[in-house]
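Okay, structure first, notes after.
Only one protein chain is missing from this complex, and each of the others stays in its spot.
Labels run A and B following the written order; every chain starts at residue 1.
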Amino acid sequence: MNVSTAPIFKLRELRVSYGPAQVVKGLNLTVSRGETVAIVGESGSGKSQTMLAALRLLPREARTAGSATFESSELLSLPQKQLDAILGQRIAMVFQEPMSSLDPLFMVGAQIGAVLRLKARLPRGAARARAKELLDLAGIAEPERRLNAYPHELSGGQRQRVAIAMAIACNPDLLIADEPTTALDVTVAAKILDLLAELKQSLGMAMIFISHDLGLVRRIADRIYVMKGGEVLESGSPAEIFAMSCHDYTRMLLQGMPRVRPRALGDAPMLLRAENIKVEFRLRGGLFGTKRTFTAVDGVSLSLSCGHTLGVIGESGSGKSTLARALLKLVPASGKISFDGRDLSLLSRAAMRPLRRSLQLVFQDPFGSLSPAIRIGDIITEGLRIHEPAMTRKERDKRAAVALEEVLLNPGLRHRFAQELSGGQRQRVAIARAMILKPRLVVLDEPTSALDRSVQIGVLALLEDLQEKHGLTYVLISHDLTVIRAASDEIAVMKDGRIVEQGPAQEIVEQPREPYTRSLLAAAFRAGEA
Amino acid sequence: MDKSRSEAPPSFAAVSPRNWPLQVSLSILAAIALLCLLGPLVSGHSYDQVYRDYVLVRPSLSAHPDAAEVDSAIASIARRIRVQITASGEGETMRMILHAEKPIDPRTLRTFERSDLFLPARIAATGDEGRELAIDVPLQRTVFLFGTDANGRDLFTRVLIAGRISLAVGLLASFVALTIGVTYGAIAGYAGGRVDALMMRAVEIVYALPFIFFVIVLVMVFGRHFVLIFAAIGAVEWLDMARIVRGQTLSIKQRDFVAAAEALGATPGAILWRHVIPNTSGPIIAYLTVLVPRVILLESFVSFLGLGVQEPLTSWGVLVADGARNIQGSIHLLIFPALFLGVTLAALQTLGDGFQRARGAGGR
Partner (left out) sequence: MLRFFLTRVATAIPTLFVIIALSFFLMRLAPGGPFDSARTLDPSIAENLRHIYKLDRPLLEQFFYYLRSLADGDLGPSLHWRDFTVNELFATALPISVTLGAKAMLTAILAGTALGLFGAMSKGWMGQRLIDGASIVGIAVPVFVVAPLLQLGFGLALHVLPVGGWDDGAWQNQVLPVATLALPQIAIIARLMQAALNDTLGKPHMRTLRAFGMPAYHIYIHALRAALPPVVSYLGLAAANVLTGSVIVETIFGIPGMGRYFVYGALGRDYTLVMGTVIVVAAAVLLFNLIVDLVLAWLDPRVRYEAGL
């Protein structure tokens, strides 16, 4: 790590406000040539806003004050033309969502080529050749062919590589990466991190790496700034932060998940047994086309005992969400499902209905799983309306209040709408909705993935409490190894619609047998999740 | 997998102080509606009352008759009852002296009554064995704010009455289109698959023919009836609503809260009613504000061609058609109804915009 002490980027007393709301309150930051600086914070901390403000990319409503200097130019007061000359050439940015940072209507090669032609003033032929080189540098296989690809034809990881290729096209002095790996799978994220580190080294760039994950930046940062509520809480080298931080907040971020609580599990009767579940989707072939099928779940068998938690881990596209819905008969599937001795696969929709109160589902996206058009109270008690139609409105209202208290929310919230609640609150509401019918089995489809770490801990603790109190059985689905490890008794690893390996949690984590499981664990470790 | 944790800056469009398009357009529409409803009651005229003496009169705030009109009226009355009249007097009553060769029959004085300009005459004095009469004739004051049409009917009242018809048609037909369209679209979208394809095929078929051809064919078949407009408009306008609702339903169907309702065991009907339709209310209302002006416009198109509302009932379209025909002499016949029509349409449009603004800022 060659870190010359000459600072090339400085923020002094940077403030950003939207009307009366201050999102960044007097920030100071320095980046030296060749240095990697990490800004860590949860959502709402202002970390992205800081960088966007410095580059004057915020919408009109935002007010920026203070100073942002690059080399000797004051970015905030530079005439637009000069600022444009710096952006893209000396300072480049990589964003979090690769799908939205690339234009879906233009070919990848054309987009990189545009940067080369308009910024580095390369003629067309040279630009295309250089674009191919850049794709190669960014680790894309068959770069010649990929030049003509559209963004939606590439995977998430590949798109991010393209975004990185675009960013380094003009050999910038400073690369700003805003959560570049957050939207990617664990194994892919690890590779992207490696790529960034490699490029930084070979091109001698300075880098500002923004993330919510403290563990992630530990390996790559020279200095870390921890942000909360628009301010820097503390800063220092990774060693300092990790070993000697005295802020509660930082410690909380560092801690990750609570370790697994060893649970005394006796022999419990079998509650759920699934045999050879298969889910196929027919793809649109049109009138004249051939019918193609896509197998989302390919012959999965599993069993679950009362009171246990089965953790299903897999990356995106592994079919785990589809499996969750198939188990609850929400998508058509072949195979046998028996619940508490009864064969569900033979039941008609109508016959299935009364059983549904025992089988519930909590979704991943707290923003999408609550209807924006009805009040919280009505959302929670919908199950009661269906299964206990004799209840009066008043009785339902009382049950709603009780349900909210059980998930540690203010019962007054039942008169509000979903939009008024935070992500963590909404997820608790979703849990309350599932719990109000006193189910026996609850399938949780990525229940904490859309939440901040600090909130995740609370929600998982709640789930555990409820499990103990009511003797619930869980199927917990996630891509996040820390969550799975903390909460599961048994683990099943899914890939491409099949279960690659399953067994007691301890065994899987400490002595994985299958190569895929091992690479998954390794990647998680590298990406700071373990 | 939704992992976006990027911070979104607070949305400030919601906080913008006064949604003035919404307020202005609402006030304008309320004013027009009130005017059309109550105006005819206080305008002092009935919409089909004919003033034979006031044909194609210009709009004016001052009351008729004016001096020129009085003079020419007196001259024509004199000719008719074959007397010589000398008139004098200002203000509300004219003093006239009538001379004739033969004694004047007082019954001929009823000519004054029958005229729209005068009230019944009173005999003040008689002379020369009845060959000379002095009478007092009060003037009948009438105001024609917007002037009169070719039949001598007050345009102001007619425009307002026409407004009642146009607005009523607009609202009613839109409501019918709304009900049919929402039901059709929600069912098609939720059922999906073959049912959806079939239902949408039917929509496409009716869609292929522009509205006006449809109406004209219907007129050809069934003759000219007011009800026809409703039928034709209803038959065509529900399509767009159905398409929109279907599109919305398709995307809402994918949302997790629908799956959650299914997981709870809700029946499809309950899901449609409790979850799908309330969540489409935004686009539905937005489309309504486009639909109502379209319907009003369509009705006026049809009436313009002479195929819609029949005399003596009138709508803005009919009035504009009349106005277009008289454009060279009496442009006021075109301007006033066109103004009302245009302002109403513009206000509805702006209302829709204001609505969008308020809704779009408040979240989905």
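The criterion applied here is as follows: a contact is a pair of C-beta atoms (placed from the backbone, for glycine too) under 8 Å apart; a residue touches a chain by one contact, two chains touch by 3 or more.
Bear in mind the structure is a predicted one, so any value in this text is a computation, not a measurement.
**Q** What shown chains does the left-out chain touch?
**A** The omitted chain makes contact with A, B across the full complex.
**Q** In the whole complex, not just what's shown, which of A:R121, A:H152, A:R282 or A:K394 touches the removed chain?
**A** Considering all chains, including the one not shown, the answer is A:H152.
**Q** Pick from A:S77, A:S100 or A:N171: which residue touches the chain that isn't shown?
**A** Considering the complete complex, A:S100 is the one touching the chain left out.
**Q** Out of B:L56, B:I81, B:I180 or B:I212, which is the one that touches the chain we can't see?
**A** Considering all chains, including the one not shown, the answer is B:I212.
**Q** For chain A, which residues reach the chain that was dropped from this view?
**A** On the side of chain A, residues 55, 57, 59, 83-89, 92-93, 95, 97, 100-106, 114-115, 118-119, 150, 152-153, 163, 166, 284-289 touch the unshown chain.
**Q** Which chain B residues would touch the chain omitted from the figure, given the whole complex?
**A** Against the left-out chain, chain B lists 201, 204-205, 208-213, 216-217, 219-222, 293, 297, 300-301, 304-305, 317, 320-321, 323-324, 327-328, 331, 334, 338, 341-343, 345-346, 349-350, 353.
Heads up, the rule we're going with is that only the chains that are shown with their structure count from here on.
**Q** Given the complex with chain A, which residues does chain B contribute to the contact?
**A** Going through chain B, the ones touching chain A are 1-7, 9-10, 12, 15, 255-257, 259-267, 270, 274-275, 278-279, 281, 362-364.
**Q** Considering only the defined contacts, which chain A positions touch chain B in the complex?
**A** 18-19, 21, 23, 42-49, 58-59, 61-62, 96-97, 178-179, 182-183, 212, 316, 325, 328, 330, 352-354, 356-357, 359-361, 363-365, 367-374, 379, 382-383, 386-387, 419, 430, 433, 437, 446, 449-450, 452, 479
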